[in-house]
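The complex appears here without one of its protein chains, the remainder shown in place.
What follows is subunit A.
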Amino acid sequence: MLGFVIQRLIQASLVMAAMSVIVFVGVYAIGNPIEIIIPPEATQEIREATIRSLGLDLPLWKQYFIFVGNLTEGDFGRSFIYNLPVLELILGRLPATLELVLISVISATVGGVVLGIYAGYRPDSIIAKTIMAVSVLGFSVPSFWVGLILILTFAVNLGWLPAGGRGETVSLFGVQWSFLTFDGLSHIVLPALNLAFFKLAMMIRLARAGTRETMLTDTIKFARAAGISEGRILRRHLLKLISIPIITVFGLELGSTLAFAVVTETIFSWPGVGKLIIDSIAVLDRPVMVAYLILTALLFVLINLTVDLVFAFIDPRIRAKGA
């Protein structure tokens, strides 16, 4: 097991090293920020001074190694535009995205698995058919439209929930969180619902398909023949047997939603990283783009690593292979 973890950690660091090169070169290729940063009427001297102070006169490989060198000291560089440390900028926004995404992905998974198992366990019931109809809707209706409808219904017409912003926050571990205050929570509900809708539909389908297939297997028949109650069969046998694909999708969704929650963040004016990265792309704020992409890659790697470890925890055959 320890060997497995070490092996995966080495793999992860290789992936991160490769990602840093790709990101650096990729962002360099997008365009030269100088034209945007420096006003056209600036003198030649000011131009050159600026370019030098930003380190843009150096060859690419030198810029890369300076960047990596700074990185090892925890320095992601300074934003060209805000003239603030990039890490501070991103970490100021990340908790907002993190709490929104975690709440929506986790609730979509829990809800989707429960509903999906029910729909798979009693496929002919009216409730199961209703659940499946909702999941079809979740797949076919575009996310931004759902967001607008949610705002129209619950914020504008009913006035139950706020239409945007983070609401009241409290500080924990030095960062601001909304989910710890009632006002903050009420602000999270609508954007989280918006983000969760599609994922809920997907989880329902996944859990339902797994349940239908698993309930027909000899494993379940044998458990029944031993007199084990249906509740225990569902909790101890079924849940474990269908968990691998669900955890895979959970990890993928968590990563991609963290990186690309921008549509929902925009609709609900949620001050997360999505908005920050769109702005920085528009003005070619290289340090922000590079840091954001590298942090995102790191998140994906960490999520994948966790998913693999969870697999090994659940399935003894995977454990045996990795050992």
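Everything that follows uses one rule, which is that a residue touches a chain if its C-beta (ideal position, glycine included) is under 8 Å from a C-beta of that chain, and two chains touch if they have at least 3 such contacts; residues count from 1.
To be clear about the criterion, contacts and distances are computed from a predicted model.
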item: Protein name as given in UniProt for the chain not displayed, "2Fe-2S ferredoxin-type domain-containing protein", "FAD-dependent oxidoreductase", "Chemotaxis protein CheR" or "ABC transporter ATP-binding protein"; value: "ABC transporter ATP-binding protein"
item: Interface with the unshown chain - residue positions in subunit A; value: 216-219, 221-229, 232, 236-237, 240-241, 314-317, 320
